[in-house]
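For this depiction, one protein chain was excluded, whereas all remaining protein chains were kept in their positions.
On to chain A.
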Amino acid sequence: MRERLDMKRAVPAREGSTVTLAEKTPLRLDSGTEIGPFAMSYMTYGTLNEAKSNAVLICHALTGDQYVASDHPVTGKPGWWGRMVGPGKVLDTDRYFVICANVLGGCMGTAGPQEIDPETGRPWGLGFPVITIGDMVRAQSLLIDHLGIDELFCVIGGSMGGMQVLQWAAAYPERVANAVPIACAARHSAQNIAFHEVGRQAIMADPQWRGGDYYESGETPRAGLAVARMAAHVTYLSETALHRKFGRNLQNRERLTYGFDADFQVESYLRHQGITFVDRFDANSYLYITRAMDYFDLAAEHGGVLARAFANSRTRFCVVSFSSDWLFPTTEARDVVRALNASAANVSFVEIQTDKGHDAFLLDEPEMFATIGGFLEASAVRRGIL
């Protein structure tokens, strides 16, 4: 693993659009710091109709980015939600104008710790302000303003993307017609904060991290970031899925080696996940974004009562969870549904039976496609989006 981790760092190529936001008035962050002007990179698919009524905002997850349905400029892999987005798909790009922006704090073109701080002329590093899910959403709202869109037909996303969906619905209820939070919760659990802390400590324990100031050293904390990814990746799967995929099968060998090489397929798989991740992700971004998730607690912003976050909401909600997701279990989705009921909001809730764990939202789950598709179709027809 060591020698493979030392492969030379790929330079992220960028495509799509980048816009400068908060040019006149800086964006005030939850921490009290102000940021702006700042860059935001995004991709769009499809065409915005004349009434500007067919816009769908996709919010990406922790390690996602704006390349929803196009090949990734660094890895060359197809878009992360190509199953969901495209002509004839659930998010039909012949029908909807689909937007996805790299989150604030990210590393694919939007302002984040690896970008240049205009005041110093050097990369931000840990000088970048700590951001929250609320900050990410406020920044996205500036992009939606920039695109001239008043109301989004739908805001949708899984995992951290789902947190942003809930935040959108709470902060801008009049701008969200339909909200689809998938595999998420209204707050990050202690267990999830714990896993994130393991990942952050792995990064910070890597000598190449250099207190976050590694950009000009020619090295990055690849080993630390890879370990962080490996630990996190386990939480995205399920015991059943791991067993079905790997069991105790050995990796390209007949017998145990009595050493610490990757004897088991599951080890080899995780190492691969770690190694490929570091080519496309910035370690400091990982610190900032995991922190934003940890800080997320929508009820806390509303006097401890989650239902207040959605008071008088006219948004239609479709909450989706997966039966084998132990990172964001169905019980947490149910808490959201309960709060939405308590505010008399229009809510649908489906739990998809699957053994694929948290990652199921990225995979081929026909029942997820059918339920979200039907949910959106009903609203689209009523709104004359054909």
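Here is the rule we go by: a contact is a pair of C-beta atoms (placed from the backbone, for glycine too) under 8 Å apart; a residue touches a chain by one contact, two chains touch by 3 or more; residues count from 1.
One rule holds in what follows: contacts and distances are computed from a predicted model.
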### Task
Could you check which of "CU044_5270 family protein", "3-isopropylmalate dehydratase large subunit", "ABC transporter ATP-binding protein" or "Methionine biosynthesis protein MetW" matches the UniProt name for the chain that's left out?
"Methionine biosynthesis protein MetW"
### Query
Of A:Leu21, A:Ala202, A:Met293 or A:Val350, which sits in contact with the chain we cannot see?
A:Val350
### Message
Touch as defined at the start, partner being the missing chain; which of A:Val103, A:Ala202, A:Val337 or A:Ile385 qualifies?
### Response
A:Val337
### Summary
Residue list for chain A contacting the dropped chain reads 316, 318, 337-338, 341-344, 346-353, 367, 370-371, 373-375, 377-379, 381
